[in-house]
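On to chain A.
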Amino acid sequence: MDSESLLKYVQEEYSERIIGGEMVKGVPVFEVKPEKWVSLCGMLRDDSDTMMHSVSNYTAVDYREKHGGFKLVITIFSHILNHRLTLETLLPAKDDEIPEIETLATVWPTTIWFEREHAELFGIEFINHPDPRHLMLDDDWDEGYPMRRGWTGTDFVVKPDK
Partner candidate 1 sequence: MLELRPIFDAIGEFLNSILPEFWVTIVSAFGTGAIILGVASVFVLFFVWWERKVSAHMQQRYGPMRTGWHGWLQTIADGVKLLQKEDLIPRDADKLVYLFAPVVCFVAAFLAYVTIPFGEGLIVQDLNIGILYIIAITTFTVVSLLMAGWASHNKWSLLGGMRSAAQIISYEVPLSLSLIGVIMIAETLSMVSIVVQQEGWFWNWYVFRQPLGFIVYYIAATAEANRTPFDIPEAEQELVAGYNVEYSGMKWAMFFFAEYINMLTISAIAVTLFFGGWHAPAPFLDFIPSWIWFVGKCLLSVFVLMWFRWTYPRVRVDQLMAFAWKFMLPLAFVNIILTGFGIYLF
Partner candidate 2 sequence: MSVKQLRTEEMLINMGPQHPSTHGVCKLVIKMDGEEVKYIQPHVGFLHRSIEKIAENRNYPQFVPYTDRIDYCASMNANHAYVVAAEKLGDVEIPERAEYLRVIMAELNRIASHLVWLATFTIDLGAVTPFLYAFREREDILDLFEMTCGQRLTYNYMTIGGVGWDIPKEFEPKLRQFLKIFPSRIDDYEDLLTNNPIFLHRTKGVGVLPKETAYEYSVSGPSLRGSGVKWDIRKAEPYSIYDKFDFDIPIGTEGDAWDRYKVRLQELRESAKIVEQAIDGLPGGDFKKKVPLTWKPPEGEVFCRIEAPRGEMAYHIISDGTPKPYRMKIRTASFCNLQVLPIIGVNHMIADLVAIFGSLDIILPEVDR
């Protein structure tokens, strides 16, 4: 399926689960309701017209200033049909709040490590995560969430501007 028809197809088929969809640089991007996040992903995987077997990338973005929360962005694609799309969801959070969302590990096991990384670096809690340990940081890390904007840790030096 080409991107245009994929955009239309998902918009029509899953209209109650998404907030909006648009074309960004040739790839369909959908804003998903956080509570429908996991179910939509599961459906896109199982739907024989989309067949989103694989995850290309899974990101968290700190948009607390701009949109008042964290965004999860997942790019999924199909090896067989050779198309991809991006799903976004906004998790509202202010300041030091820790937003929660259901884990995607039940849909694509590869997201286990991605979510472990997001959990420790961004401070997003994934409910029912099968392996909620730290991935990159020490087990006894207590300096907050390094990838959040404006984080300052003991060893962190922003490059001095000259």
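Simple rule for what comes next: contacts are C-beta pairs under 8 Å (C-beta built on N, C-alpha and C of every residue); 3 or more make two chains touch, one makes a residue touch a chain; residues count from 1.
Candidates were picked such that all candidates are chains of the complex that A comes from, given by their letters.
Quantities reported herein were computed from a predicted structural model and do not represent experimental measurements.
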Query = Looking at this complex, which of 1 or 2 sits next to chain A and touches it?
reply = 2
Message = If we count contacts the way the header does, which residues on chain A are in touch with candidate 2 in the complex?
response = 24-25, 27, 53-57, 59, 61-62, 73, 75, 79, 82, 86, 108-110, 112-113, 134-137, 146-147, 149, 156, 158-159
